[in-house]
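See structure below.
Only a single protein chain was left out; the remaining protein chains are all shown in position.
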Amino acid sequence: MRRGSSILLFFALMAATFHLVAVESPELKLLSALERQMQKAAAKVAQSVVSIYVERDFSQREGEEREGVLPGRAAGQGGQYRTRPNAPVSGVIVSEDGAIATTHFNVRGKNIKRITVRLPDGRSFEGVRLGYDENTDVALIKIEADGLPAVKFSDTSNIKVGQFVAVVGRAEDRVSLTVNIGIVSALNRVGGNCFQHDAQLNYGNAGGAVVDKDGNFLGIASYVSTESPAGQNSGVGFAAPSHKIKERLSEMLAGNKIEKEKVPYLGVVAAEGAEDVKGAVIARVEDGTPAADAGLKDNDVIIEFNGKNIENWDDLRLAIRECKVGQKVKLKVKRTVEGVEKIEEMEVTIGARPF
Amino acid sequence: MRSIFVSIFISIVVFCGIPILLAQEKRLDELNDESSLLCQKIARTVVAINSEAPAGNFVGSGVLISSDGLVLTVTSVVPPGAKKVEVLTVDGRKFDADVLGYEERNTLTLIKLKNASGLNCAILGDSDKATPGTFVVSLADVYQSVVNERQPAASLRTISGVYRLRHGDGHYKGRVLEFDAALNHGSDGGPIFNLKGEVIGLMILDYSYSKWLGCAIPINQVKYILDDLKQGKTVLPRYGLTLEDEAHPDGGAVLKMVKRGEPAFQSGLRRGDVVVEFDGEPIDTPDQLAIELTVVPPGTDVEFVVRREGELKRFVVRVAKVCEDAPRKEKPQMTCGIILEEKEGKLVVDSVAKDSPAETAGIKKGDVVLEIDGKEIKRVEDYQRILNDKSPGDVLLLKIERAGEKKEFTLKLIETK
Partner (left out) sequence: MLRKMPLTLAVIAIMFIFSGIRGDETEDEKLVKELEDSLVKLVEKVSPAFVNFQAGSGVCISPDGYVLTNHHVAGRSMNWTVGMPGGPTGKRYKAKMVWLDPFGDICLLKIDNKGKEMPYVPLGDSDSAKVGQFAIALGTPFMTAREDSQPTVTFGIISAVHRNMGNYSDCIQTDARVNPGNSGGPLIGMDGKLLGINGQIRVRFPYRVNTGIGLAVPTHQIKRFIEKYKNVPDGTTVYHGTINGLQLANNPKAVATVEKVEGGSTADKAGFKVGDIILSVDKYDIPSAPRFWGAILAYPEGWQVKVKVQRGTQTVELDVTLDKYAPRGMVPAQQPAPRTDAYMGVLFNPEPVNGGCQVQQVVEGSPAEKAGLQPGDIIIEADEKKIDGPQAMLDFLATKKPGDKIKLKLLREGKDQMELELELGKRPQQPQR
């Protein structure tokens, strides 16, 4: 009996020590695990990441650059490269029969002579441009090939800030894989169309695949926000989410050009420091804007907008957002004319925010 | 007895279970411990280096590879022609150093600290194991962090690509470990370590200008020629092939001989193959290929595309080496009296020596250097190399910009004292 229980004790303690030692073991356990995991994640999508070479007629650079101004160039909404380097970019196979997604910036412009796609298996094909979506900066290219390894779209509506991501692209030699790791930095950027991350993006891996730690396809690396001349990255990059690409896939395959969503806009500047005034005080009405056309003036106080009571600028901002471009909206303002406060009613046609 | 068993069972579950649960909450702390311990371990092997050459002063970093003071660095930190080399360790010890040798294609410089012993040195790892996604810690004397605060600045990044660099900003034309951070002031020559704390590369500036990416020379290439470098030999790339003088009628360079057992043969290349592409560059003539062949550092992989019986075939050659005892020719070092410095990606005149040819010609401090001898140059190292090749009686063609105006000068050269 004693022997039995002491054998038991012996084995039990061994198991316990073994377990504990394994749990407490040092040697960069977490970092090594993260390294292996992210490399595995990149490997899962590697076969679908291609190298795209866009041959352009650079003697027409002037025109192309002007055309290359992305709508929404406002800092934080996408960068403009002033010089487009003559080097390959990346793309992702999104359908078995040869639809390749890349960034619209990569393949826009009238001075393109030829688009060549090189698959990881070594074969090269000429690519034909199909449609694009300006909101997410994704464009489709079609090659004549079949049985290709396409990525699986996933639902990215639940990604969280702080999650690990890897951007997978092809290097300048058109063969080697490039892997850049970072975290998700923010959601709903670029007018709610993209998520942001700090994995290093540069001109070469734009158009590449963004994956999470399990190798799920989260999207295409798209806009780069930077003031650098040739798209060198600063750690502020964006990605077109997987489910949005899937939503618009059939439209783009059909060759449709989805234009930038119009953001409702009045054209007024909010007054700072307006205290104890119920309503949204206008500091200034910009010339040639929907607000100016409607007859709004500096120092007007908007108290009702589209039937909603307006107590402050937060109310007004939300109310404007809920409108559609082109919608005719009734509003009430308080205006002081020669010392007398009056309430005026007007109608404004909501415009689109200019970029 | 059953109750003893049960109680042991329960205590094991509790004993092992709780640490696991707690561990989950402390993952971020664990992460911090791991990374700070790693940095602490390897920081002491990094040194700050500054060298003086007629062209100017060079600063950067290096790594100790022996306890008696062998330090690896790159030629943009200690260029050929450097006269004085000073090294500072993280614990504040200052050493003068001698240059043991240069390996030009790998842009490597090996120096030895004078009167040094008992120093922390780094272990050299296996760079062939580095692939995209491998984590690396870079350590260097960034903006004088070693000089001012006795600490190398660390950065934890990942290798983003492994490939042969062909259009970099500098001299190196071999394989690189690309990682996703541009080099900063002082990073040149600094080591990158894997998670095991082994050096797997040395940082060079290439691509930092054009693409803001970091590049490192793979340490395996360094290991390959390290002994030769220690013995002061000159190392050249060896392929084991010769070329026909005439190009193939349809274009391309014809392989005249491919020696058995040599790198070219081992890769699969054979006599009669017509080389049409060398590492992505189209090849039309044997002269073109000959030039390409000589600039590849030993130890690098290069891809040949050949035409054989109407078909295109690819072969990857691991370039070997041939060592020669370098005849130490004592050539006078020439100068024109200008010291240059790097400022925001441009080369600017830092000082003009009194009574020098440059002063006589009217060169002024602050002038931006556009071209030397008709070539656009961006780095002080390049200027030093040009000076190294000059002999008594030579001149230097200088094109500068001053307040929006471009000026050209032809400068006499004098021997340095």
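Observations on the structure shown:
By letter and in written order, the chains are A and B; residue numbering begins at 1 in each of them.
Criterion: a contact is a pair of C-beta atoms (placed from the backbone, for glycine too) under 8 Å apart; a residue touches a chain by one contact, two chains touch by 3 or more.
No experiment lies behind these values; they were computed from the predicted model shown.
The chain that is not drawn here is touched, among residues B:Q144, B:T285 or B:S351, by B:Q144.
Residues of subunit A in touch with the missing chain: 1, 4, 7-8, 11-12, 14-15, 18-19, 22, 29-30, 33-34, 36-37, 40, 73-76, 82, 160-164, 182-189, 191, 196, 198, 213-214, 225-229, 232, 234-236, 265-273, 275, 283-284, 286, 312-314, 316-318, 320-321, 354-355. What subunit B contributes to its contact with the hidden chain is residues 1-2, 5, 9, 12, 23-25, 27-29, 31-32, 35-40, 43, 88, 92, 94, 137, 142-145, 147-157, 181-185, 208-209, 212, 344-346, 366, 368, 401-404.
Here is the rule we use: only the chains that are shown with their structure count from here on.
Each chain gets a centre from the mean of its Cα atoms; for subunit A and subunit B, those two points are 36 Å apart. Subunit A meets subunit B in the complex at residues 1, 4-5, 8-9, 12, 15-16, 19-20, 23-24, 26, 28-32, 34-35, 38-39, 42, 85, 166, 171-181, 199-200, 202-204, 228, 230, 232-233. Subunit B meets subunit A in the complex at residues 1, 4-5, 8-9, 12, 15-16, 19-20, 23, 27, 30-31, 34-35, 38, 131-135, 158-164, 167, 178, 180-182, 195-196, 210-213, 280.
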